[in-house]
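If you scroll down you'll find the structure; I have some questions about it.
The other protein chains are all here in position, but one chain of the complex has been omitted.
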Amino acid sequence: MSVTAFLTDSTLCIGCKACEVACKEWNGIEGDGLDWSGFSYDNTGAVGASTWRHVKFVERAPVPGLGGNAGEQASWTFSSDVCKHCEQAGCLEACPTGSIVRTEFGGVFIQPDVCNGCGYCVTACPFGVVARNEQDGRAFKCTFCYDRQKVGLRPACAKACPTESIQFGEIDELREKARLRLEELHRRGMDDAAFYDPTHTSVRGTHAMFIIRGDPRTYNLPPSPQVPTIYLKKGWRSSALAAGLLLGGTLLALLTDGRSGR
Amino acid sequence: MSDPVPLGDLVPGLERERRLAEIRREAERRGKLDVVGGRPPGAPFPQATPETGYYKIPLLKEPPWKWEIPLYFFVGGAAGAAAVVGAIADYTGVDRKLVKHARWIAAAGSVISPVLLVADLGRPARFLAMLRVFKPQSPMSMGVWTLVGFSSGAAAAAFAGFLSDRYGPSLPLRWLENAGQAASLAFGLPFSNYTGVLIGATAIPVWNRNVGDLPLHFAASGLAAAVGMLELMGHGKNRALQALGLGAGIFESWEGLRIEGRSDPHLDPLKHGASGWTTRTGGVLSGPVPTILRLLSALGGKRRSASLRRWAAWSAIAGSLITRFAWIRAGHASARDWKLPLEIRSE
Amino acid sequence: MLKDLLSRWPLIQQIQTGADGTGPEAMSERTRNLRPKTDGAEVARSICPYCGVGCGQLVFHKDGKLISIEGDPESPISRGHLCPKGADTYELHTHPGRLTKVKYRRPYSRHWDQIELEQAMDRVAERLWESRERTFQETCDGETLMQTTAIAHLGGATLDIEENYLIRKLFTVGLGMVSISNQARI
Partner (left out) sequence: MPGLGTSFGRGGATTAQQDLSNADAILIMGSSMAENHPVGFQWVMEAREKGAKVIHVDPRYTRTSAMADIWLPLRAGTDILFLGALVNYVLENNREFREYVVHYTNASAILREDFRDTEDLDGLFSGWDAPKNKYSPESWLYQGAPSKETGGEKAGHSDVGGGHGKDRGGEAQDASQFESDPTLEHPRCVFQVLKRHFSRYTPEMVERYCGVPEDVFLKAADAFSSASGPERTAAICYAVGWTQHSKGVQIIRTASILQLLLGNIGRPGGGILALRGHASIQGSTDIPTLYDILPGYLPMPLFESDSHQLEDYIKKHSTRTGLWSKFDHYFVSLMKAYYGDGAAKDNDWGFHWLPRITGDHSHFGYWLDMADGKLEGLFVMGQNPAVGASNGRLERKALAKLKWLVVRDMVETETASFWYASPEVERGELSPETIGTEVFLFPAAGTAEKAGTFTNTQRLLQHREKAVDPPGDARSEAWFMYHLGRRIKEKAKNDARSRNAGLRALTWNYSVEGLHTEPKVDEILEEINGYTLPGRVQLTKIKELRNDGSTACGAWIYCGVFPEPGHNRANERNPRDLLGHGWGFSWPNDCRIIYNRASARPDGQPWSERKKLVWWDEEKKEWTGLDNPDYEKNVAPDEPANIHSGTGIKALGGAKPFILHPDGVGWIYVASGLKDGPLPAHYEPLESLFHNPLYRQQTNPGAQKKERPDNPYAESPGDPRFPYVLTTYRLTEHHTAGGMTRTLSHLAELQPELFTEISPELAAELGLTHGDWATITTPRGLVEARVMVTPRMRPVRIDGRVLHQVGLPYHWGYRGQVTGDIVNDLLAISEEPNVRIMETKALVCNLVPGRRARGSAARQQLDAQLGRTA
């Protein structure tokens, strides 16, 4: 059983949103609203409980003579967002029910039959991926098509993607592929091409990696996401101190002056 | 070949050309048009840039909790602290009534807390799902197991105490009471403040920035509430409680000053907007108000003193309650921030 | 029985194995037995109904019900890929807005009526025949004409070639309808 990942290459993405629809079709997710956003061609906004793949549209003013593949200027880039399936996943660590598990493929999977809707994972995700379904309160996100992967099928989004912007495969191979791709893009003059895979932070890398053009913040990708478990030590230390103070203070107060109130 | 015929008025001069260039530059630079022309300026359009993030759509999702959870924070904090006060009071042999009342607060908390959680989750079975695993890395899992321990202990102690009062003491009852009390003390200590770790160890900036303070803050707040309740239950003259209330009030005042004094933009939700005002209200009611009232009560006459302490108690309870709601609201505001989670500096 | 119940309690497994509650020990029965919904379904090989690219589709069905429609990886044109429209073909077939009964509107009526399929077919055949009777011209100035221009047909570019063949054969060659058109005018 190999450890798998997505590599989403925005220099190959044509912004068709097939991944969004294929995901919803496979997973039987309802549509989530018919609002026109005015944010370029993006009317679904962000990944959430009922959108597990989401295509972002980043516009800049184009110049005649330069298409989007020209190295000089990225003018309209698309990038399909998804749960990052962090190596050190906030939601997974936070889940109090064991509903969220790491699968044999390295993905982070919410078991819908176990999830009790506590919502703690929502606050624990540094990428704002996990969200609670308004109807039944349970948390939902990309399953990494665990059901499909179990029988050797590719995730629905990667399969549908017409231009293979969403690549799926063994994680180390994809990292190598991304490295070569980046070299190639730089060679072509796309100096702004970058690889997003936050291995340098406490998230320790993701199973959904991205090749983008320009600053990751443009795509709502945090430059250095942190898994919230890094705050535990400080928190529990403070908790212990608080307990000690409470115990000590109470003891002190009652020993010295407990009776005099009467 | 015929010559193209110009279209009279419709042909613009160089000036208009320049103006168009100006408009485009402006639009590209700011994503917004303020150029004053013959017509009203308009047409800003949203942009995705390193400065605005992705159309200023917040990266993080807001915490999904409604009123049940901050209320639970409040109840748990008060109940945990009450259990501690009750147990210590018992061990120090100070005041049977204080012990009993403290136990009752703890016991009430141990019943109300799971009810609130179930209300938040929707179904009782969903609460049981929390007992599938034991995860030290999850404050919520730890909290649930603490709650289970605390509730069992506090309920057992109260129940055994009730039975001994009614039917007279017996060894098994005594044993149950002692064990329950010991458990409620042991679990009550973390139970009164673990919710600070719970929200502190999340991706919400305003929370995780304060993870080192929150448990202390919540413990003080819980203690203040417990003390206030006990005072209102007839222990208005207990000087130990007065001391504890004073200590909590001073700590809360200091906490408030600390927050106000730091200029970290991550703390903005605690200072600005609706969540800021809620925080300040809770802070004032928890810190300076009861502290001053308690100090005044020490100086004044007997009747006036009792009345001041009652006010201090009410203020502390209200402050404690509002504070928990304030922190949750601040968490919402912090999650809605499109800048900080993306490490975009505020202007 | 109790032992069985306990052994399925992830906490017990945690204690036994020292696991941290994020791995297989925390998986439910359903998760362990998870299979794709297409497992055991029959497959029909199909082509996407939307644009002219002609992507291959696999139609999974079980007991006369559609299960899923996805790309056919063997298609040399689409290689298993689909666009958003093609990826939504399952919903196209199963959405609640689909018609399943003939709707009939009487002249000057304000509402739809529902009629039986066979009855509707009889009536359409009747209307077609009557209109042709009224408007058919065999000759004009002694020259062969054999046409009616008063009955028209529109459509075909999303229909099968077999269906178009029947349309042209019956309407034009059989009945003399010449006003026949579809989207594909160029």
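Every chain is named by a letter (A, B and C) in the order it is written, and numbering of its residues begins at 1.
Here is the rule we go by: a contact is a pair of C-beta atoms (placed from the backbone, for glycine too) under 8 Å apart; a residue touches a chain by one contact, two chains touch by 3 or more.
Nothing here was measured: the structure is a model prediction, and the numbers come from that model.
Asker: Would you list the chains present here that the left-out chain is in contact with?
Answerer: When the full complex is considered, the omitted chain touches A, B, C.
Asker: Out of C:Gln14, C:Thr38 or C:Ser75, point to the residue that touches the absent chain in the complete complex.
Answerer: Residue touching the chain left out of view: C:Ser75.
Asker: Of the residues in chain A, which ones touch the absent chain?
Answerer: The missing chain touches chain A at positions 12, 14-18, 20-21, 24-25, 30-36, 38, 40-41, 43-44, 59-62, 64-70, 75-78, 162-164.
Asker: By the contact definition given up top, give the residues of chain B that touch the hidden chain.
Answerer: The list for chain B reads 1-2, 4-7, 9-12, 16-17, 20, 23-24, 27-28, 33, 35, 37, 39-46.
Asker: Touching the hidden chain in the full complex, which residues of chain C are there? Just list them.
Answerer: 42, 44-57, 59, 61, 64-66, 69, 74-79, 81-86, 88-89, 91-93, 95, 97-112, 116-117, 120-125, 127-129, 131, 134-136, 138, 140, 143-186
What we mean here is this: only the chains that are shown with their structure count from here on.
Asker: Where the centres are mean C-alpha positions, what is the separation of chain A from chain C, in Å?
Answerer: So the centre of chain A lies 35 Å away from the centre of chain C.
Asker: Please tell me the distance, in whole Å, between the geometric centres of chain B and chain C computed from their C-alpha atoms.
Answerer: Centres of chain B and chain C (C-alpha means) sit 54 Å apart.
Asker: Mind pulling the residue numbers of chain C that touch at least two other chains?
Answerer: 10, 21-22, 25-26
Asker: Indicate the residues of chain A shared as contacts by at least two other chains.
Answerer: Counting only residues that touch two or more other chains, chain A contributes 93, 95, 98-99, 114.
Asker: For chain B, which residues count as touching chain C in their complex?
Answerer: 131-137, 141
Asker: Which chain C residues qualify as touching chain A in the complex?
Answerer: 10, 21-28, 30-31, 34-37, 39, 68-71, 73, 78, 80-88, 90-91
Asker: Residues of chain A touching chain B in their complex?
Answerer: Those in contact with chain B are residues 37-40, 42, 45-46, 48, 56-61, 90, 93-99, 114-120, 122-132, 136-137, 214-215, 217-220, 222-224, 226, 228-229, 231-232, 234-239, 241-243, 245-247, 249-251, 253-262.
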